[in-house]
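Every protein chain but one is kept in place in this view of the complex.
Up next is chain A:
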Amino acid sequence: MNSTYVISIIAENTLDIFQRLSVVFSRNRLFINQFNFEASKQNLNSHFYIEISTDEIKMERVVKQLKKIIELSDIKAVHKNHFNTNNKDVYLCQN
């Protein structure tokens, strides 16, 4: 059964980071409902919030594939109902 998930990702802010993330979604045929991006102050890190609708198995697979991206340093995926927008800042890096 499909649910909506929010994936929060912290990664190095490299030139190719968008593409590295997007190939994982496209190869799994996942449409992106929402996409937010913020770079840290000195542009070293990037923080993405990506909202997708899918089933749990595909969700788990996509997260594992995303974890293989070398530039990625943290990833959390939560059911949209459990996503608290106030938590957003917790993930943001301070550099």
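We adopt the following convention: contacts are C-beta pairs under 8 Å (C-beta built on N, C-alpha and C of every residue); 3 or more make two chains touch, one makes a residue touch a chain; residues count from 1.
As a working rule, contacts and distances are computed from a predicted model.
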Discussion item. Can you match the unshown chain of the complex to its UniProt protein name from these: "Acetolactate synthase", "Fe-S cluster assembly protein SufD", "Ferrous iron transport protein B" or "Branched-chain amino acid ABC transporter permease"?
Written reply: "Acetolactate synthase"
Fill in: Positions on chain A contacted by the hidden chain, ascending
15-16, 19-20, 23, 27, 57, 60-61, 64-65, 67-68, 70
